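Notes for the one structure printed next.
Only one protein chain is missing; all other protein chains are in place.
This part shows chain A:
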């Protein structure tokens, strides 16, 4: 399989992020070329949102070439007017450097930047060679003027060049992802790619993630329609957040207990929950692992270390801390991972759990899916401060904000967080910025509080599945026909599983009395026997 080799210039592309609107970006590109050495005038640096301190500079390796050539750095930073904005939130500057802001660091004042994986292409251009992974999979010069799009093809395709660049490549990666430097040095697998979990020998992980997202989408679509048809009573989709779920799940192991809120069926699917098990739970039939006790989407699996979903918001956060404490005491190399949304960060449990995790030194990862809405409450009503991540230094925790629609970024962040949590027995807060494309649940009609236009635009421009597919197609890992075939296959699988689940008999009535206590008490045994005798006596009424 031909993996395009993306070469990088050895200059580490650190830059001071600038807040620029797209208007000034195009202005910047028109007014000066990247080869000019003129530094940016001060007034363009200050913006409505203040300046972000370049805290990343402090993490630089001594004698790094970039330090010696500040002009080059300034030039490179000129083109970094990239911001992220989902759900009409304040535009957030994008950074290409994944760095957990630790309690000892100086924390950013103003808006915390969001990490998105970026790749560098041209090694021959000393100036900015940063590109971003665009929606359509193209790797594009961000300074383009919107009319002529210089699509840059990687300029290195021959094996010689690969060998040439390998050391530089490795050095760059080792700096960008310090916790993976051993892996990078040892394995040859990253020779072709910057993406930490694209295994060039077998693209298992990435293609598996793609397939799982397709399956998840189909399952969400079909079960949502089943609810509208009255076949199940309730459903809740995770449309738009799949990159977070698959990215995080692929960075974890089964030994890491997951405390989910309710929108994380993707994590369970990655771990191995089958379509049959999903649909059995939704239809509460005899094979339901939950024995018909819970509403749909309240999945749980002891075997897959996924704690049964509990409806009250935020209650799973202190549970995660307790579990993490237990893991620490037992000395296991696992972390407790806790998912929650932006609304849950207002619950008292959030505060208690984060404070506890930090004071008790519990290795827990708190992953917030900031999807813009808590049912109908937009994040502008939820937070007066800078979202969720700005609270991390308040609790004395490490934290990082990532682009939740970039599966690579989420994966890298969770991997880094796990390493950090295990090595320092400290919690990490990750805020993943994304957008909730669907309604809150089947009991919600989101057109009441947000415009359909906004949903359609965001879906078109920032859909994680489209991004991933575009990337895979771009690098010839997948073709359009493959995708079509896959979609059809998965759809058929889901429909088949659903139809089978619907036809199965319901949970037997004797399960009404089991599991209240560890050993069934006498009065419940008697009631169970009474009920069974009653049903036996009037079988026609209970057919």
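Please note the rule applied: a contact is a pair of C-beta atoms (placed from the backbone, for glycine too) under 8 Å apart; a residue touches a chain by one contact, two chains touch by 3 or more; residues count from 1.
Operating definition for what follows: contacts and distances are computed from a predicted model.
Missing chain, UniProt protein name: "Pyruvate dehydrogenase E1 component subunit beta", from among "Phosphatidate cytidylyltransferase", "Non-structural maintenance of chromosomes element 4", "Pyruvate dehydrogenase E1 component subunit beta" or "Glycine cleavage system H protein".
Among A:232, A:321, A:367 or A:455, the one in contact with the hidden chain is A:321. When you scan A:351, A:450, A:474 or A:504 for touch with the missing chain, the hit is A:351. Contact between chain A and the absent chain runs through residues 257, 259, 288-291, 293-294, 298, 300-302, 307-308, 310, 312, 315, 317-323, 325-327, 329, 336, 348-349, 351-353, 355-356, 359-360, 514-518, 521, 523.
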